[in-house]
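Not every chain of the complex is shown here; the ones you see sit where they belong.
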Amino acid sequence: MITLASDFGTPYPAAMKGVILDRTDARLVDVGHDFPRQDVRTAAFWLREVLPYFPPAVHLAVVDPGVGTDRAALVVRAGDHALVGPDNGLLFPAARRLAEEQTGASEIDVFDYSYENPDSATFHGRDVFAPAAAAVHEVGVDAVESLDAVSPTDEFADLRFPDPGVDEDAATGEVLVVDDFGNAVTNLPGDHLDGRDAVTVNGESVPVGASFAAVDPGERLLTVGSHGNVELAVNRGRGDDAFGVGVGDSVRVELDG
Amino acid sequence: MITLASDFGTPYPAAMKGVILDRTDARLVDVGHDFPRQDVRTAAFWLREVLPYFPPAVHLAVVDPGVGTDRAALVVRAGDHALVGPDNGLLFPAARRLAEEQTGASEIDVFDYSYENPDSATFHGRDVFAPAAAAVHEVGVDAVESLDAVSPTDEFADLRFPDPGVDEDAATGEVLVVDDFGNAVTNLPGDHLDGRDAVTVNGESVPVGASFAAVDPGERLLTVGSHGNVELAVNRGRGDDAFGVGVGDSVRVELDG
């Protein structure tokens, strides 16, 4: 199985699929190809949240503002999974999560994937990463080292999401991403809200709900999203607009009384 | 085969696919994941129109404004097909159509699918419905009853589209949905237009065409859509704008002379 994720829209992902299917008959599953353009951080977040639900697979992910420069191509092994993509941090939050869930530790193996003279300088998804993913799939995740093109490396661009500041009375974090529904997903752990009916968010009291429908349509709430983090939301509406927050904005949650 | 439909955009459907593929190697086919947000009625219409073209399959459909409340999860058997989704009416127009086309009657079997403590209160697509669809697929549509989690029920939220008022000279109905092209699809039966070159629609004379190209680009027409219903359309344009109608608006078609 090979999953595919990119910011390529239409029809570039199909060229990657053609290249892969010319080399292997692996099952292909799209994670999505309309991630925000060249936004490595948002795609990295979603890969971390989605890929752990898959059985062992090769995960091809390309959000690559540096395409055509000398940035490396990477293969990252995490338990029974492998991730293939550009050396810009995109793969690491997902790789560590996959490793943790499989082995209890976030140990990963990082390989440089060497390539020369790809057909284009603007579409390495097709010319570098798709062939690499097919090659990893064909040789098997356990045997990545046997590929001539790979060599172990410990030099790579890392990406880690910031930890929130949490104490007994308050937690301060930030918005990591806004999803398609407008829910503003923070890095604050959901259990911070345990047993609370309402909290103070950036100075205003807001109800806490187990589900969106806990408040009337159009009303704001804090809830724990499907990733286990605190989410600023509106029942049947957009939390980002209602709270006036976007990616990177600070969120402070105070526990009253 | 498992089909998937939702209003989830990207990348939530991929999490559902991961969950399913971790449990079965069924073929997966997307019906679509960009249905209008939380619009149960529009999705129900399209499921009814699209699913009957598939061979026997399990159809997972999630448009679920009540996620996290105590609304039930349902499995509906219709002939050789099964539908899995929330108890909000979404599944029933398609289920009855599937049953009619296979058996000549609209008889369906409705089962409650019990679940406890899903991982999230906001993403039952991943935590409840995807596992349910995989379980139904693995046990087989004929043997749904053998699943511990299911029990027959006759209490569920139904959804039926309104019947039009049709007599010899005129028909009065409403717009059920507007498709991506801007065609306003009504509940008026297409044969009402048989043998007519023009009719009066909401007081104005409009040509009837067998195809969009029957009128010049930019011109309005009535045509019979691929679902057999009267459609308010514009050749190479948007019918909803040109006729000034949206979902739920009344449409009266008078046969002149």
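Think of it as A and B in the order they're written, each chain with its own count starting at 1.
The working rule: a contact is a pair of C-beta atoms (placed from the backbone, for glycine too) under 8 Å apart; a residue touches a chain by one contact, two chains touch by 3 or more.
Worth saying up front: this structure is predicted, and the values here are computed from it rather than measured.
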Where 2 copies are displayed, count of copies in the complete assembly: 3
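Just so it is clear, only the chains that are shown with their structure count from here on.
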Centre-to-centre distance between chain B and chain A (centres being mean Cα positions), rounded to whole Å: 32
Residues of chain B that touch chain A when the two form their complex: 8-12, 14-15, 17-19, 21-22, 28, 37-38, 65-69, 119-123, 126-127
Of all residues in chain A, those that touch chain B in their complex: 1, 3, 5, 27, 29-35, 46, 49-55, 179-181, 210-214, 223-226, 228, 231, 236
